[in-house]
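Submitted below is the structure of interest, expressed as structure tokens.
The complex appears here minus one protein chain, its other protein chains still in place.
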Amino acid sequence: MFRHTALRYAALGLLASAAVFQAFTADYFGLEILTEILILAMLVLALDMVAGFGGMVSLGHGALMGVGAYGYALLSTMGGLAPPVAMVGAVLVSGAAAWVIGAICARSHGIYFIMATLAFGQMAYSYVFEAPIFGGDDGLGGIVRPDLGAVGMDLNDSRTFVLFCLAALALVYAAAVVILQSGLGRSMTGVMHNEQRMRALGLTVWRVKADVFGLSGMIAGLSGVLAAQHILYISPGLLSWTVSGEALVVVILGGLGTLVGPLVGAAAFVVLKHEISALTTYWHLVVGVILIAVVMSRANGIFGWIEARSAQWGARRSADPLHISQTEEARSDA
Amino acid sequence: MAIDLGFWTLQALNALQLSMLLFLLSIGLTVIFGLMHFVNLAHGALYALGAYFAAWLAAYGGFWLAFLLAPVAVAGVGVLLYSGLIKRMRKSGPMAQVLVTFGLIFALLDLTRIFWGDLPQVLDAPAMLDGRLAFFGIEYPTYRVFIIVLGLVVLAALAFVLGRTQIGAMIRAGVDNDAMAACLGINVEKLFFVVFCVGCALAGLAGAVAAPLLSVTPEMGLQILIPTLIVIVIGGLGSLKGAIAGSLIYGVVQTFGAVLAPQLASVLIYALLAAVLVIKPTGLFPAKG
Partner (left out) sequence: MLETRNLDKRFGAVHVTRDVSIKLERGERRVILGPNGAGKTTLFNQLVGELTPDKGSVHLAGVDVTDLPVAKRTRQGLSRSYQKNTLFDGLTVAENLGLAAAIHTSNATRIWSDSLARPEVQEIVQDVANQVQVLPYLQARVSEISYGVRRQLEVGVALATRPKVLLMDEPTSGVGPEMAKGFHRLLNDLPRDLTVLIIEHDMDLAFDVADTITVLNYGEVVFDGQPEAARGSKLLKEIYLGSWEDA
């Protein structure tokens, strides 16, 4: 079950201050990268909620992000809704879609769950690709950002937009923590540890899975809304399964089931991508090798490794059993 | 009416040809999973590798050399993968295995680009298979007939090996219960190794025979991966019967869907997969109850 440790607070503090510092000092290119990180961070947060704390490894979250993006684009342009209303609408639509997917896939486990979510994601992808209302291969343009002139903010300024995304991510993180520590979140973690027993204790397991998957889908949808507002243009590629795959890679690189780790992973991933792309066009090879190395090393990603190390160090220093149990928690939560 | 019948026969053949190609890919993947509980997402990348090897070898010795050697070359890559990575991942959970093979997809994708560049490679069908065959009042490309026949031959051979030979019995025992099989004195590790390599060879074979139909690009592995996974999940992991059923279902739904309901064609197969998973969460013919 999720707990904030001193280390997690410290990492959060570092990440937040780095983001705020960058938001105020970076040049245009830096701001673009930061926005990319923040949006990816929100998506992987959503994925870690279900995969790291519920054992529901989803390859459909990229598509849910796409539902949010297309939902916002359609509601705000063709639907004629005010951007804030369209945002809420898009988040609700992706949440509802995720709830249905979660409910249907609740009986599947392991590789079958992965495949089932993949199927739903691809279904959405194909549909968006084919249906004329979504602009097909050409995608949709003409997307606008919300007008926050009333509070003296201009979101068309990239610095302001970064701060907007940062605020949204902070809110979403807080919400994710509350959900994971709520009755629902704890029940889901119980299901991940022992589904049979939770059922035997009287829990309607599929409802819990669907509810959390739906909440996670709302977060993924919001990340899609922000992505649409960021690029102001969307294409079906957003829903492709490789987006989900990449998100899963980021969660693993960061540390599954640590919530903070995936944020670290998102930052590392985007920065690495830009740094390596500048050096070589074979950026996928580097990511592939890093991914294989991380998984083979058996560490739970970057942050999981740091947690295990600091716990070891603490244990050696004080021989205090509490610290050992923290490592075990990190492992068992994963 | 005669034209109609010819049209449907043509579609049926198209469906069968697609099914056979998918069968070659999915059978390796599904038996590897059944035996080792290992989902090799890089299976599609091995297929792409087969196509590349074939295009490359054909430049030296023509199609038939490529046809024979590309599967061997891919099996060789399989040997490297098995001893370098997969053997060590045997004890890890499915999640770790999915991710390692996901990393492999990335790595192999760029490796093919490094060796062969970004331009699509071309492999021509041999002259003797280049024409069209006329039967039942229709004409059909000889090469596609060749793929159908090849698929059926491989199917028959595998059915024979799995059903009638000792190694087949060992594989079936291993799929059923690998711990028990090990107790019976079967060298399970060696069995895994052989099956893995044969699976790789079949993926390479599929890539080699698919190459003349498509242009050979690094992405072809990614494009075929999803259909292959759909086939084995619909059919049920680990079984020959499942791979056959899944391939046929996919081929028919895809081909006839495109003709009968073009707007829905692409969504149809995913909807079917979702339906199967809801009704039978472990596929139609799982190897184990």
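Read from first to last, the chains carry the letters A and B; within each, the first residue is number 1.
One rule holds in what follows: contacts are C-beta pairs under 8 Å (C-beta built on N, C-alpha and C of every residue); 3 or more make two chains touch, one makes a residue touch a chain.
What you are looking at is a predicted structure, and each value in this text was computed from that prediction instead of being measured.
Chemist: Could you tell me which shown chains are touched by the chain that is not displayed?
Modeler: Missing chain, whole complex, touching shown chains: A.
Chemist: Using the document's definition of touch, tell me which of A:215, A:268 or A:302 contacts the absent chain.
Modeler: Of the candidates A:215, A:268 or A:302, A:215 is in touch with the missing chain.
Chemist: Taking the entire complex into account, which one of A:179, A:227 or A:306 touches the absent chain?
Modeler: A:179
Chemist: Which residue among A:135, A:190, A:301 or A:314 touches the omitted chain?
Modeler: Once the missing chain is taken into account, the touching residue is A:190.
Chemist: Among the options A:26, A:153, A:170 or A:203, which residue touches the chain absent from this view?
Modeler: A:203
Chemist: For chain A, which positions touch the chain that isn't shown here?
Modeler: Considering the whole complex, chain A reaches the absent chain at 1, 178-179, 181-184, 186-187, 189-190, 193-194, 196-205, 207-208, 211, 215, 325, 328-329, 331-333.
What we mean here is this: only the chains that are shown with their structure count from here on.
Chemist: How many Å are there between the centre of chain A and the centre of chain B, using C-alpha atoms for each centre?
Modeler: 33
Chemist: In the complex of these two chains, what residues of chain B are touching chain A?
Modeler: Answer in residue numbers: 33, 39, 85, 88-89, 92, 94-96, 98-100, 102-111, 113-114, 222, 226, 229-230, 233, 237, 263, 266-267, 270-271, 273-274, 277-278, 281-283.
Chemist: What does chain A use to touch chain B in their complex?
Modeler: Counting only chain A, the residues touching chain B are 57, 104-105, 107-112, 114-116, 118-120, 122-123, 126-127, 129-131, 241-242, 245, 248-249, 252, 281-285, 287-292, 295-296, 298.
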